[in-house]
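My structure is below; once you've seen it, I'll send some questions.
A single protein chain has been removed from this complex, and every other one stays in its place.
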């Protein structure tokens, strides 16, 4: 994918994000924060590639650190969001 | 741009469109129809390339037809939308 | 002139952003004019940058085309009456579809598609563009009453449509194998043009707005498909935006009419339900009134709600209504307008008409806002509206329009219905509202009746 195509995606996604997020009611702002936080753990994808490559040790170490951090972010984020939202749903 | 990148743009833009359009109030639905109609005249871009190429006569004729039709769509659409919206603005 | 593809693409991105900002502007009356201008600017950016494209070598054809198209478009936009908006939109939409069709065909003949995606996209653009073109033209003709608004058809029509559609898709498959098969290409194009006609012909005239809106979505998809062919992001994004817009408007209309899209497309009115007998409903219960009597009623009213419908557009009565409202307001009467989402023949139709007559848009109340206030309304003037006030939709489970949300006009202390006769509205159903105790019928052309009331009011 060339740079401008990437840039186009970036811009469109920002617009989409703004439209979506402004619709989230204040009640759900805390779960939104933790949930979008979990989503930003998408860097896990990059981390996996780095950690699984047969590159230099440095790359693999960096990859390992990235996998650990990103996984905490993803697992912790989605789980805690789910915990909060489950409370909202109970009623 | 490869196919999947195009597809990604397509999908994102549809989501964005849905979010944007659902926010348009009923009062403005007629101008929205004519306005989005005008925007769909974006094919003019393709028409210009076809009409201005040094390809076969057939291509140029098709290009010419496309330029005429798309220009009517664009010019007519934006102008009539503007006419309508100006009425809304007056007060 | 020669410009690197990167810069062209960035300009297209800017154009797409301007379109998005334009549509965002359309979400508020205050920003709508600017929104439209932003979108137009986006179009300008996209066109200017395209002219710098390296493939463009001669400008003669382009200039000729733009001048001809521009003049036609400008004249149409200036001359069209607000009441004819549905036709105008139908026509423009058809032209958009036609342009996509021609662009895709031209791209096809410019040749050199190594990849399957390009051919499929071109085929789809031709197919959808052609259907949009002829379909919209038929819709235009029906709305303009150039051809009969009644559903037309012949036995086996659905089968023919199916054959045309499948044939076209098959043709695209063949073209993927053998891109040089020009005969097949044109056969498909013709089939698609015929298909467009046959799809719209069997749909009733009053359903045309739904059709137009759906075709608008198609024209967006066609533009998008053309974008896939040309690898042009501006076309892809913009086409998708338009496609989404058309689909949502279609959905809104279907919902407000309480009908499914399939029902509209196949010309079905609504399943089951014994249609009430008109005579039975009206017999001996209709009270006719005069402009003078209505004026007397209004004289003592504190709150009047005007309920405009398709008849207002037919009668071109928007200015007369505005004058009447002015007279009433000068006498200290509170006047509001009740706008049903599908009053008239296209979404927002009444708003545009009344805006033309300089009615302030904060007096135009939508259904949910105005319905609770009818009980405190002294006189409701139903002006050329019919179906959108039919209480059967609320009460009669057997009625074909049961469940359609309506304006609760019948809750007003007095209802004055202005129309030319007892003939039914678009849905073809009798309206028990006309036979109610608190309803008075004022028969006559909408504009004439309103002018008369106003005159009587000024005298009295």
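Note that the chains are named A, B and C in the order they appear, and that numbering of residues resets to 1 at the start of each chain.
The rule we apply is simple: contacts are C-beta pairs under 8 Å (C-beta built on N, C-alpha and C of every residue); 3 or more make two chains touch, one makes a residue touch a chain.
Every value quoted in this text rests on a predicted model; they were computed, and no experiment measured them.
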Among the chains presented, those that the missing one touches: A, B
Residues belonging to chain B that touch the chain removed from view: 2-5, 7-8, 11-12, 15
Those residues of chain A which, in the complete complex, touch the missing chain: 1, 3, 6, 9-11, 13-14, 16-18, 20-56, 58-60, 62-91
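Note that in this section only the chains that are shown with their structure count from here on.
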Distance from chain C to chain B - Cα centre to Cα centre, in angstrom: 17
Distance from chain C to chain A - Cα centre to Cα centre, in angstrom: 42
Centroid spacing, where centroids are CA-atom means, of chain A and chain B in whole angstrom: 35
Chain A: positions in contact with at least two other chains: 2, 5, 8, 12, 15
Residues within chain C bordering two or more other chains: 16, 20, 233, 237
